[in-house]
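Heads up, one of the protein chains got dropped from this complex, but the rest are sitting where they should.
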Amino acid sequence: MNYFVHEKALCESENIGPGTRIWAFAHVLPGARIGADCNICDGVFVENDVSVGDHVTVKCGVQLWDGVTLEDNVFVGPNATFTNDIRPRSKQYPETFLRTTVEAGASIGANATILPGIRIGRNAMVGAGAVVTRSVPPNAIAVGNPARIVGYADTRTSGKVNSSDTSKHAGGIQKSVVRGVQLHTFNFIGDMRGSLSVGEFEREIPFSPKRYFLVYDVPTQETRGEHAHLRCKQFLIAVKGSVHVVADDGENRAQFVLDKPNMGLYLPPMTWGIQYRYSEDAVLLVFASDFYDPSDYIREYDAFLEKILSNESSPEC
Amino acid sequence: MNYFVHEKALCESENIGPGTRIWAFAHVLPGARIGADCNICDGVFVENDVSVGDHVTVKCGVQLWDGVTLEDNVFVGPNATFTNDIRPRSKQYPETFLRTTVEAGASIGANATILPGIRIGRNAMVGAGAVVTRSVPPNAIAVGNPARIVGYADTRTSGKVNSSDTSKHAGGIQKSVVRGVQLHTFNFIGDMRGSLSVGEFEREIPFSPKRYFLVYDVPTQETRGEHAHLRCKQFLIAVKGSVHVVADDGENRAQFVLDKPNMGLYLPPMTWGIQYRYSEDAVLLVFASDFYDPSDYIREYDAFLEKILSNESSPEC
Amino acid sequence: MNYFVHEKALCESENIGPGTRIWAFAHVLPGARIGADCNICDGVFVENDVSVGDHVTVKCGVQLWDGVTLEDNVFVGPNATFTNDIRPRSKQYPETFLRTTVEAGASIGANATILPGIRIGRNAMVGAGAVVTRSVPPNAIAVGNPARIVGYADTRTSGKVNSSDTSKHAGGIQKSVVRGVQLHTFNFIGDMRGSLSVGEFEREIPFSPKRYFLVYDVPTQETRGEHAHLRCKQFLIAVKGSVHVVADDGENRAQFVLDKPNMGLYLPPMTWGIQYRYSEDAVLLVFASDFYDPSDYIREYDAFLEKILSNESSPEC
Amino acid sequence: MNYFVHEKALCESENIGPGTRIWAFAHVLPGARIGADCNICDGVFVENDVSVGDHVTVKCGVQLWDGVTLEDNVFVGPNATFTNDIRPRSKQYPETFLRTTVEAGASIGANATILPGIRIGRNAMVGAGAVVTRSVPPNAIAVGNPARIVGYADTRTSGKVNSSDTSKHAGGIQKSVVRGVQLHTFNFIGDMRGSLSVGEFEREIPFSPKRYFLVYDVPTQETRGEHAHLRCKQFLIAVKGSVHVVADDGENRAQFVLDKPNMGLYLPPMTWGIQYRYSEDAVLLVFASDFYDPSDYIREYDAFLEKILSNESSPEC
Amino acid sequence: MNYFVHEKALCESENIGPGTRIWAFAHVLPGARIGADCNICDGVFVENDVSVGDHVTVKCGVQLWDGVTLEDNVFVGPNATFTNDIRPRSKQYPETFLRTTVEAGASIGANATILPGIRIGRNAMVGAGAVVTRSVPPNAIAVGNPARIVGYADTRTSGKVNSSDTSKHAGGIQKSVVRGVQLHTFNFIGDMRGSLSVGEFEREIPFSPKRYFLVYDVPTQETRGEHAHLRCKQFLIAVKGSVHVVADDGENRAQFVLDKPNMGLYLPPMTWGIQYRYSEDAVLLVFASDFYDPSDYIREYDAFLEKILSNESSPEC
Partner (left out) sequence: MNYFVHEKALCESENIGPGTRIWAFAHVLPGARIGADCNICDGVFVENDVSVGDHVTVKCGVQLWDGVTLEDNVFVGPNATFTNDIRPRSKQYPETFLRTTVEAGASIGANATILPGIRIGRNAMVGAGAVVTRSVPPNAIAVGNPARIVGYADTRTSGKVNSSDTSKHAGGIQKSVVRGVQLHTFNFIGDMRGSLSVGEFEREIPFSPKRYFLVYDVPTQETRGEHAHLRCKQFLIAVKGSVHVVADDGENRAQFVLDKPNMGLYLPPMTWGIQYRYSEDAVLLVFASDFYDPSDYIREYDAFLEKILSNESSPEC
């Protein structure tokens, strides 16, 4: 036995990885599986149908109920609370418990509450005290009761362009830390009769569009996008209201606030894009360089990262 | 001793019912009274002036302080937190602790917080992570911080009438699963000059009114009604905005969304009625068949259930 | 010829009543009929198919086109302009001209414009500069472009009850100058949970209802009502928003602003009632003492006045 | 002299066309030129520098000041008032009077006021009592104070597409009575997360755009457009709010209400287009097939009609 | 008789000044008094109790009723219409007619309507087609139905400062054409917690205040100010919303739009100041250099002009 159990702990499982430590007043039931190099702190309770990966930290006062899976490198803050029954009644048991999965690298903040049947995406961050009622996508930061996405982890703020920088009427193009992503500012003419903003394809926008689409009536708590294109180029304009856009090339990530009809964001192929924090009146106009082709979409972030890596290792790309 | 105490638990009370199990690192003080067939999980702490009924489940990490009563069949989720002092200061003690009662069959969600002096009604459901600052009526479902009622448990959705079903201009009467409760749709005439909705007493509405009352300016988080009448018949119309009405005959429960001036809901005597989710601009018009008589009101749901039962067992009723 | 024609006038008609004066530069075509004791001022032009009653004043710069009828005691201000073709094009003539009637006692303000096909009701008052695009009911005062009703002429303000007078919570009944019309203020109970207003039939409201109706979604420029009942009693409550009600017993007229759910207006039989100035959110609740009976309605103000007179002259009524 | 002057009229000009009649108390100064078959009614005053075409009707009480031109078939209603000095002061005279032109076939409603320097377009209709402060385009109907365009005369309603016709989610193309003008309805996907509308260039929209422009913050009373293109194709979408568009091929005219982001209107070259009745929040997106080229614009409706006629008579077009 | 009466006119008065001309179809009653060098055009009608000054122009189709006074240099446009009875009824006459005065130099636009009992101030300009329901102050320009002030005559636009010029964050002082009047722009600091604007008396604002006042809840159609101070200095800031300010030194006049909390306008003594076009939410903060002293106010524009002249002619001032 190359793992540690505190003398005041109660560890009934033998399925514990090397280097793992189980501390005082913790209680692990016989069926639980815990990986290597974990830290199970004071007072933690682990039921039987539970799987914990390697390098996981579970702070004090947490319970892992039947149905909970923590992948590698997960962090669970103190008193964070899992559940496995959506409508609990004493002495009434569901046929099967709802399953909860926390993907690799994600963190659950202190005293957060996770409703049953939820998936917390890779590298996501649930804020302290959050009450999570819906699944959280990869890298997202979710806080509040109920929890809402307020940002994305590890976004390079150097790429962020705040709106006052772009209020100059003279047009221009501003590069970002994300490969190929550019923020365009167009001239506009405003007078008593209204305002007019003009952009020219190929001259100002680096492609000729094959498609446009308009996204509108998006509830402010919604996230859209969350995919990449293999070949298609896109150009985004918030023609009304404002939208936050996160662009990610697999290495760097940056956030842009589109809030003027004369601002546009260019997303080259192989850019993971996310749109969220739509203002109530937002209308997002997107130009795309290609016709719709479902095979052009990469919809899983893991697959996107793999594709990026394979591209980088292939010399001719 | 026909109850179980884990070897790592500390049970100082002997007032424990048969079949009850007390698990590791739990601590029960001498004055506590715990009923039969309960489950007191790891790490639970129970003070002296505490009363727990039969078939109660208290999950890990919960404390039951002096002044807490859990009636039969209550469920308390993990890390749910009770209190007994509204303005706690260290080393300053109130003369008497505020009392908290969780009525029979109610459930407290995981990591919920219950402020002191609160009553959680029979069969109510407090959501995970909710912070309960006011008493919760029987059957109500309350979530959020602060907690608000968002529904009623075990409401038969077969009785629910959504508004599109009633938009037909031709009037009609629709029965529900609740004994005697009927949803009326009246003719209305709408043109450029406005809309007109007409109802006739005795012809369309099954009584002649002695009283009307108007309920308005109700904050959206308020619940009104929550009583039954012994003899008085009522007819409810949301003349502006929308109101949710739950009707309950002691056996079946149904929810109705009143959101049109030409919809009316008939509640016969011996119907438990609840109005809630008033829209900001809601005005509820109620016709009553009798003048006001306080002795006609049943204001406690338990008393209502008892009266129903006694009526059913009396052959001549 | 017992009427006067100024030497600079041109009067080609002989159908002119005694005492009438026709002034300089006026021009009356042969077919026109003008009553007694009229004043046709400088520069007025009167076509052939025109009928003018007795005691009518037509100020300078007015034209009376084919199709215009002015009843007795009408006043037409200077430069007020009539029309008889809704889409005039040069040298294109409609088959028949639209007819315009100004009923007895009405006044047309200076420089007002009257579109074709309109009836200006008895005793109505069109404001100076108004552009009248729809018929104006009896006694109404209409101003603006397009003209809207802003009041009723000769309304006794002693009968007007402003809202601050009725804000007292203690209920009460206030008589008015109009026979039998009473403004009721009901008790109401208001607290943090909302407001409740209650009324009792037969005890507080002087009849037991056979019908209710709800009037809502009325455009603010609309007038509703404008009729009397032979036998039916009515009780009006603005359960939301505000409505102006004019009540008229044929002799006295009073205006009431209903703007609180705990205010109700009782209209006895043989009361001419008008509702107008509906606020955007107004819902008017009306209780009626009888089922619907079309023969109970008097829809013409003239008929109402006649009925009042015949009632007064009949001793047994 | 083959025209008629009433014996009470004063006609000092001899430049009067055959068949024209000048009625009592009218006064025509020596320099005025009046065409054939006109009707100059009682009390009209005509100054010297005035030109009136053929078949014109001028009703009573009108003055035609120096600088006023009425083209053929114009109708001027009674007491309609022209002006020729924008800031009149007694005894101060502008160097030249502002000129007012009423183009062929237009009508001026009764008692309307026309500010100086204004052009009333061919076939336009000024409403009774309107105060016209800006030029009125051809065919437009203008009413109110100040006058606003509320429609276009002789617009074929068969070409009008009301919004409920286009609410079907399946996309489609609907032809209109105007040559080549098509209303496109695009597929859209709407769910709780928002709505998505997609359109494809060259596949669905019959060109590839060289430019887009966004029109926004337009006061609701403004009219935009009012021109045609020789070669450029356009595609219009109201991405927010609503816009009325009138399209005219010189022969037929139709009005479209764009009020959904998934509706688009295709305007081929040689289509006279008008946009008006912008809602307060409207944003109009326009795709154009060509880069900006001022020589591609036809800005005068008469020139547009001429070009249409010359195209039709040229066989190879 | 050194005035001209057209042979087709009817002039019954002999109280006509030299050089005055009275044209065809005009009719002047015996009691009217008309000054020198006037022009009374075709079809004008003048009653008895009427006083007209020198150099007055009255265009065609106008009537001057008993009670109307036109001071020197007044212009009355064609078909403009006066009144003298607020509630006219045929054959009912008020005891005395309401009086209307048009002060020296004012102009009444074509087809305007002037309600009875109104005073049109010196040099004011009533727009064509306006319906004037309240008195108009000196120099004001009023248009619409009902008429509202939209500007002041002869305001030097060179002194107008539009808001974009002052949006630069660096503070500064901008002179105007009006003697001593200066527009200040202050630095401001804005961050996530809000914005902070700071100004220093004596350092930045050229006096130390003795008083401040706040003007708020002003309906958008209202004009405030309209006075000058003999000694008091003022400094105006629109701390919320926007206000138009006209400043006038007796020789030059300029208008300023205050619409930012970091803009302030300095008014030295002997400046005639007017504030109007308050936005709905406007709050105007005024610093004054002196305590309130009613003898410091000049409330009549004529008196202000006289004082300016006497100051200029006194060498020591």
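In this document, chain identifiers A, B, C, D and E correspond to the written order of the chains, with residue numbering beginning at 1 in each.
The working rule: a contact is a pair of C-beta atoms (placed from the backbone, for glycine too) under 8 Å apart; a residue touches a chain by one contact, two chains touch by 3 or more.
Note that the structure is predicted; figures quoted are calculated from it, not measured.
Hidden chain, full complex: it touches shown chains A, B, E. The residue touching the chain not shown here, chosen from A:G109, A:P138 or A:G264, is A:G109. Within the set E:A26, E:V215, E:A254 or E:I298, the residue that contacts the chain not displayed is E:V215. One of E:A36, E:L98, E:V177 or E:V239 touches the chain omitted from the figure, and that residue is E:V239. Seen from chain E, the chain kept out of the figure touches residues 190, 192-201, 208-219, 222, 224, 237, 239-240, 261, 278, 281, 283, 285, 291-292. In the full complex, chain B contacts the hidden chain through residues 10, 25, 27, 43, 45, 61, 63, 65, 79, 81-83, 87-91, 111, 113, 115, 131, 145-146.
Of the residues in chain A, those that touch the hidden partner chain are 8, 24-25, 37, 41-43, 55-57, 59-61, 73-75, 77-79, 105, 107, 109-111, 125, 128-129, 131, 143-145, 153.
Quick note on the criterion: only the chains that are shown with their structure count from here on.
Annotation: B-C is the more contact-rich of the chain pairs B-C and D-E, by number of C-beta pairs in contact. Taking each chain's centre as the average of its CA atoms, chain C and chain E sit 38 Å apart. For chain C, residues touching at least two other chains, in rising order: 25, 43, 61, 79, 111, 145.
An unclassified topology is adopted by the chain contact network, corresponding to no line, ring, star or complete arrangement. Each chain pair that touches appears in this list: A-B, A-D, B-C, C-D, C-E, D-E.
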